[in-house]
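Beneath this line is the structure, given in structure tokens, with notes to follow.
Missing here is one protein chain; the remaining ones are kept as they sit in the complex.
So that you can tell them apart, the chains are marked A and B in the order they are listed, and the count of residues begins at 1 in each.
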């Protein structure tokens, strides 16, 4: 009876995970060993042909590198920005509650729709971000006589300079920006919760010792925030790696595959070759594991959580 | 496979019918495949999946509304056949149908953009099993021929469309251009004038994932090129095509087109044309209602597409398909429905409602009075098509959509890579 006790408490969770997560994963791995027609009729087992084909794709290496850059850049920026925002929104000021609600908007809204509206705002003909760039451009031209383009501003709408999503070089930073934009609310919120769990008398003690503000932050706040920070960063990492609506809605990985990450590539392949797409999923998963392990090593997660 | 099919039938809406018709046992063709619901007297339900030509659910022209009308009329005439239509938007229909087929739950009838992917797996009825001979003969020959794989017809042309050049008369006047261009050089000259007149996109060039395959094909046709050569071999990187896109690259480099065309979709270009920001762009009959909704209404006209040395004597014909899956073995009922569709008012109605073009000789005759559609109807019999019936096309098309935009950076390299992909597939 005692032996079965854990089963009663943990069993339902295991059951749900097995049914909803593990089963499809097995299906996915299996598919990567098969040749499947576009409509899913299995033709034959052809391991490792799907993998060979995938690794032979000329864009494969670039895509994998870009995926890692995408994840690392977003997670790092998100963590840094969220630390600052958490500090700010932890202060007391009138209307804090409303400001916090506003901060939550990107988390509450669907990522897909956020990406679509950003694409709108970056539209070369009518996007409001370009409107701002043009209006500022007109302003500096009139007031200071500075050529707008020398400041990255615009003199007219439309055209190449207004088309930030048209080239990989300018599109990628914007994609990352949107990635950070949608990740910051959750992270900030998690850090706010973390900040609130730090007992006040710890600070009191630091004050008695005459520690400076910076020093207090580095040696007290940050270490005590680590569990919250680790969890938030890890969740972000996994979400960002698999996040596809942002790039899908804004560039579809174009031009060519120049803004595609592995998840986007997997979706493009899905229309062409299911087996290869499944192979991409498996490789993708392998990469998440590697990145996670590296992350856990670096953050010494085991000591903090679990 | 049998277990799966039987499971599918049991789970499906037909479960009760199976039970009720067990005693009847008038057999038919489908007894062993879970199609036991088919009996001489009992009603048959046909499941149909169709693409939405309208502006989405709730819109006055939504596909649901159109099909409901058709099905109601059909069921009145054929009380023993029930048709359940599921309308899916174009973005998702391929994905959803693929998932249905992957799970052995294909619809009986599918209306979408391609049929060829299903042929190799033996999933489709042949056309002769599901359409009366007189209707088959009425089909435009050139169109019907593209429904064949290895000599046997599987896909039925459903509706078609053709392309022509739309140009903004007001902007042309402003730029001092008298006539629409007929050659590439005239197009370039017109674009230069438009640019001088302050038009941000003199020529709308959508080479992004939505329409790369169509826009680039129109350019290829202008120089006697295409995806395949006359002998049916892939010829994506033929000298003509390379020359063509070198010319296009020149237009892009001179800033005469949509910026970064490899990332631009047709929808966006059309929206900009409708707002009077584009001087000229290719479009079809379906663009007319879109342009009429914008500020460009009554200020645009249609002309033949310019080629290298003269207007195109052909155009891109696009057709959508309707097909019947054979897993439920209902060819007789499907035939009744198809005959009803093509010979009744339904085919006419869909063409009229969505500004599409018909695929039957009778249909073209009926429309010949329509001035707006005349340029398109004239071009239809001469149309050129994508190499749809090549099984490699669907996979290649995915890649063309993604990477064709590269031609305006490095024509030879982009075309060469696509050619290689076509040959190794």
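Criterion: contacts are C-beta pairs under 8 Å (C-beta built on N, C-alpha and C of every residue); 3 or more make two chains touch, one makes a residue touch a chain.
Simple rule for what comes next: contacts and distances are computed from a predicted model.
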{"item": "Options \"Glycosyltransferase\", \"Xanthine dehydrogenase family protein subunit M\", \"Carbohydrate ABC transporter permease\" or \"Electron transfer flavoprotein subunit alpha/FixB family protein\": UniProt name of the undisplayed chain", "value": "\"Carbohydrate ABC transporter permease\""}
{"item": "Among A:14, A:45, A:61 or A:294, residue touching the chain not depicted", "value": "A:14"}
{"item": "Given B:45, B:105 or B:389, the one touching the chain that is not displayed", "value": "B:105"}
{"item": "Residue among A:116, A:136 or A:151 touching the omitted chain", "value": "A:116"}
{"item": "Residues of subunit B (touch criterion as defined above) contacting the omitted chain", "value": "7, 11, 51-59, 64, 86, 88-92, 95-96, 99, 102-103, 105, 266-267, 270-272, 274-275, 277, 286-287, 290, 293-295"}
{"item": "Hidden partner interface residues of subunit A, rising order", "value": "5-6, 8-10, 12-14, 16-17, 19-21, 23-28, 31, 40, 85, 87-114, 116-118, 120-121, 125-126, 128, 130-131, 134, 157, 181, 184-186, 189-190, 193, 195-204, 207, 213, 216-217, 221, 227, 231, 234-235, 238-239, 242-245, 263, 266, 274, 278, 281, 284-285, 288-289, 292, 305-306"}
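The criterion applied here is as follows: only the chains that are shown with their structure count from here on.
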{"item": "Whole-Å separation of chain centres (CA-atom averages), subunit A against subunit B", "value": "36"}
{"item": "Touching residues on subunit B, where the partner in the complex is subunit A", "value": "94-95, 97-99, 101-103, 117-118, 120-121, 123, 200-201, 208-209, 255, 259-260, 262-264, 268, 272, 275, 277, 394-395, 398-399, 402-403, 405-406, 417"}
{"item": "Subunit B-touching residues of subunit A, taken from the complex the two chains share", "value": "37-41, 58, 123-125, 156-160, 162-163, 165-167, 171, 251-257, 268, 270-273"}
